[in-house]
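Every protein chain of the complex appears in place save one, which is left out.
We just call them A, B and C in the order they show up, numbering each chain from 1.
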Amino acid sequence: MSSIFGNKFKISIFGESHGKAIGVVLDGLPAGIELDMDFIKGELSRRQPGKSIFSTPRKEKDDFEILSGYFCGRTTGSPLSAVIFNRDTKSRDYEELKLLPRPGHADYTGFVKYGGFNDYRGGGHFSGRLTAPLVFAGAVAKQVLKMQNIIIASHIKSIHDVCDESFDSINIDEEALKELINSDFPVLDALAGQKMKELILDAKKEKDSVGGIIETIVINLEPGLGSPFFDGVESRMAHALFSIPAVKGIEFGSGFDITRLRGSQANDEFVLEGDRIVTSTNHNGGILGGITTGMPLLFRVAIKPTPSIGISQGTVDIQKMQETTIMVKGRHDPCIVPRAIPAVEAAAAVVILDLLFERDGEHGLFRGFKSADR
Amino acid sequence: MSSIFGNKFKISIFGESHGKAIGVVLDGLPAGIELDMDFIKGELSRRQPGKSIFSTPRKEKDDFEILSGYFCGRTTGSPLSAVIFNRDTKSRDYEELKLLPRPGHADYTGFVKYGGFNDYRGGGHFSGRLTAPLVFAGAVAKQVLKMQNIIIASHIKSIHDVCDESFDSINIDEEALKELINSDFPVLDALAGQKMKELILDAKKEKDSVGGIIETIVINLEPGLGSPFFDGVESRMAHALFSIPAVKGIEFGSGFDITRLRGSQANDEFVLEGDRIVTSTNHNGGILGGITTGMPLLFRVAIKPTPSIGISQGTVDIQKMQETTIMVKGRHDPCIVPRAIPAVEAAAAVVILDLLFERDGEHGLFRGFKSADR
Amino acid sequence: MSSIFGNKFKISIFGESHGKAIGVVLDGLPAGIELDMDFIKGELSRRQPGKSIFSTPRKEKDDFEILSGYFCGRTTGSPLSAVIFNRDTKSRDYEELKLLPRPGHADYTGFVKYGGFNDYRGGGHFSGRLTAPLVFAGAVAKQVLKMQNIIIASHIKSIHDVCDESFDSINIDEEALKELINSDFPVLDALAGQKMKELILDAKKEKDSVGGIIETIVINLEPGLGSPFFDGVESRMAHALFSIPAVKGIEFGSGFDITRLRGSQANDEFVLEGDRIVTSTNHNGGILGGITTGMPLLFRVAIKPTPSIGISQGTVDIQKMQETTIMVKGRHDPCIVPRAIPAVEAAAAVVILDLLFERDGEHGLFRGFKSADR
Partner (left out) sequence: MSSIFGNKFKISIFGESHGKAIGVVLDGLPAGIELDMDFIKGELSRRQPGKSIFSTPRKEKDDFEILSGYFCGRTTGSPLSAVIFNRDTKSRDYEELKLLPRPGHADYTGFVKYGGFNDYRGGGHFSGRLTAPLVFAGAVAKQVLKMQNIIIASHIKSIHDVCDESFDSINIDEEALKELINSDFPVLDALAGQKMKELILDAKKEKDSVGGIIETIVINLEPGLGSPFFDGVESRMAHALFSIPAVKGIEFGSGFDITRLRGSQANDEFVLEGDRIVTSTNHNGGILGGITTGMPLLFRVAIKPTPSIGISQGTVDIQKMQETTIMVKGRHDPCIVPRAIPAVEAAAAVVILDLLFERDGEHGLFRGFKSADR
């Protein structure tokens, strides 16, 4: 599939960091959806660098342009395509790196796979910049999910060794989630957030970088979405999430910690809440057998420290086949975690929308729109 | 996709735990491959229950029967299909559970998705028993990988709170890996293994269960397999691995721990080893930008404690919509981890074979067979 | 995709003509459907050889066995798999043909593609026998379509140079269609049918074979199924239909003859029929822009003369690389057309069911079943 993803709702991502443009085609989106362009801009701006001392000063003006699939203020049902033209690119910074693969980056693997023909500038198609089209897709998907009252929110669970509290995935405080959504540096414990910021600035000072963990929750999902085996919610979510550069681990519910529980603790018992069947705990993160239980879907994603650092590192000159060192110049983030949040949420939103379309079909979910008076 | 997986090499799994048979169709396997049937039996036997005090006494005779795609001792290039007839099934054990979803199982989500029409006996299509066809597919894939010298090995990284050592993913001891492959309870540290077994027996005594972590390594992969974004090795591996029931987390290389490193530590520096470019550390687990680096591929999978336990648990009668309790009778494993290893390896093998086919095509990898004298 | 087809409703076909068994996995079929096994047997029997003087005397006992996906008389929602064991196989007839490709058959192309490892007996996986699993899938699909009142019927439009009348695709006589469905040799004009049979017997006497054209109609389809471009109804139908061995041409509506009309004649004008929008002619065969119009879907399929004939033909010994002749012994049909009808209808049924699932989703079409009292 390469740069195409999805079953019914497909996204096709293209572009290179320092090429003419990056973009995305959304195929399978139902007709008749009004899009809030400011919301999309807002999501892109959450991902955008250059906004704070915690991120790279490269100023990408992520102004998207919709080329098709949108007419008279609504989706047409045909592929919705959007492009973002690259502007503030300093390609010369990268030329000397052409044959010197940067440790932790995809320069070497890209060279091997593409025989040296890939666009090496700024990581090319491997660049984190390619998450902008993903965030665009997610911003569209989120708007459709919002119509079903489905909300996605995240916080920074940890930066390096400083940890935030965890989401309570049983008792949901929707107001608190909305605050997180509007925050540039979302944490549950403000004090932990303060320490995280200090850590990032320390790393920045030393031209180094730090990573962290993002915890994401999706609420108001109905039970019954997903399938056993290869179309399980965890399988598809993980597939999408690992496509985000820098993600090295994913866990649902209690995740790796569930291995330290006994079955009698890990099994979420069923209870009644009014006329709804719920579970009294949520160690399984809202998924059993690959299918949603109706409990909040909870997952965590490990983001490695930004590989671009201003410190000398060992590498090999691919042409001369000699060991040497490299110092990555140019602009880079001391910590990518806050900017990765909208990408993580976008991947989740895209998968959930696809699951809804599969369950409800073209006519199901959007039958309402069909009778819309034009 | 539901129960079909793969790009060029596709597997289609079918069957229910207590139905007539379970099976698998392998589509896209090249022609001319001789299969070692004893090896396949051995792999199925690693997964098979009833062999030791650590697993359920249900005795499944996992005798597979190949129905197509194999002729004169070699694959034909057409779909290879195999079935395993179910024999030792005691369906009556399950009848009373029809409307009482077992906590931690997919009974409730299956009921919602399939409207009560799914085969509820023993978990039906959701059953861990469905990993037998996956293990069959993996056993076929492993044989092809072995021809390329690619070896997959695993050990039990932890059971509950007892941890084994970790794989050294830089200096590989192939002999030690082969020993692990032949072990029923593979660990690096025998003492830890002993403690793990005690823990399992303790849980069994108390009719409870425990989970654990499996660590898997794949060696001798060439660099350049996989793609950026949605066809990345991590994406596809995670997709396949999360299809295994009970898996709740996946991490590659240093995984979640990489978030506690700085960029200067996490970046694997490139060095020369003879005329090969390698990395001096392997925090990225052999993958950069979704593409193999040529270093050992390393990942860990979190297996939750077996949900079937002999202790009374709270549930809801779906028909009466009343809270009640349930005591799961019948046979079950106090710990599924050792039996899950061949399934985890199978998922990895299937993905890697698919990657090889994509890179080399139908004629590439197997051109050798084509000229075979018949 | 090879032997797997479909978007939401996928079929995976396996087997070889003289192997142990042939079969099919239906993935994505909703739960709760009662299947009429006699209807399935009837469909298989329409395809079955050995029943009349017009077909091969090979007696295949096409007794299917359902291995999974069916429980308590209804589909479970999990993959439905069925196998048909091969019995009346005389493999020795084929051994001498191993290196002598039969003209008009896939022996040579199969040899090249699979390097000589394919099962050459009776055409192996290329055999028309592989349409039996397709007919099984079609028989299941037709039952679901019948619930929506969608009916598929066909007649023999021509055998060699003898032509039947054409379907009136405006004024539908449902009773006449039902008669065709129950006929072994369905024609609209009995006299033409008589001449066709004589032609077939003539060919048989001379150990030769004849081909013909099948015309198929699908009624009671709602407008709006299908998509522009690559998911158009014609694209998907043609994809499925050309998978049937011996099909060499496909046309929809007036097909090739539409090229001899002017636009003013070919354009089907819209008129009202009560409160329904219909067209007064149907040159477009019920499809505009890849989407159903609600008018009967009409198509024709060209079936080449059976390649197996009892006359000496020129071929090349692949090993010796010498020109030689071959005389195909064994059993064969003088005309495959009547037996091809259920396969053609099956391909159509499978595509239409897939289109319905895409439009209505898992919950849409079958929401009724979900509330079924068990």
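Convention: a residue touches a chain if its C-beta (ideal position, glycine included) is under 8 Å from a C-beta of that chain, and two chains touch if they have at least 3 such contacts.
Computed from a predicted structure; not experimentally measured.
Peer 1: Which of these, C:7, C:148 or C:183, touches the one chain of the complex that we don't see?
Peer 2: Checking the options C:7, C:148 or C:183, the one contacting the hidden chain is C:7.
Peer 1: Could you tell me which of B:8, B:74 or B:283 touches the chain that is not displayed?
Peer 2: B:8
Peer 1: Out of A:77, A:128, A:263 or A:305, which is the one that touches the chain we can't see?
Peer 2: Checking the options A:77, A:128, A:263 or A:305, the one contacting the hidden chain is A:77.
Peer 1: With the missing chain put back, one of C:19, C:212, C:296 or C:342 would touch it. Which one?
Peer 2: C:212
Peer 1: Considering the entire assembly, which residues of subunit A contact the chain that has been omitted?
Peer 2: So the residues of subunit A touching the missing chain come out as 1-4, 10, 12-16, 19-23, 25, 27-28, 31-32, 65-69, 71-72, 74-81, 83, 113-119, 124-125, 362, 366, 369-372, 374.
Peer 1: If the missing chain were put back, which residues of subunit C would it touch?
Peer 2: Subunit C touches the missing chain through residues 1-5, 7, 13, 101-106, 108-110, 112-113, 125-126, 130, 158-161, 203, 208-213, 223-224, 226-232, 234-236, 238-243, 245, 247-256, 258-272, 275, 277, 279-280, 283-285, 287-294, 300, 302-309, 311, 313-316, 318, 321-323.
Peer 1: Spell out the interface residues on subunit B facing the chain that's missing from view.
Peer 2: 8, 78, 228, 357-365
By definition in this document, only the chains that are shown with their structure count from here on.
Peer 1: Taking every chain's C-alpha mean, which one sits closest to the mean of all protein C-alpha atoms?
Peer 2: B
Peer 1: Taking each chain's centre as the mean of its Cα atoms, which chain lies farthest from subunit B?
Peer 2: C
Peer 1: Express in whole angstrom the distance between the two chain centres, defined as the mean CA positions of subunit B and subunit C.
Peer 2: The separation of the two C-alpha centroids amounts to 38 Å.
Peer 1: Nearest whole angstrom, what separates the Cα centre of subunit A from the Cα centre of subunit C?
Peer 2: Computed from C-alpha means, the inter-chain centre distance equals 45 Å.
Peer 1: On subunit B, where are the residues touching two or more other chains?
Peer 2: 1-4, 13, 113, 125
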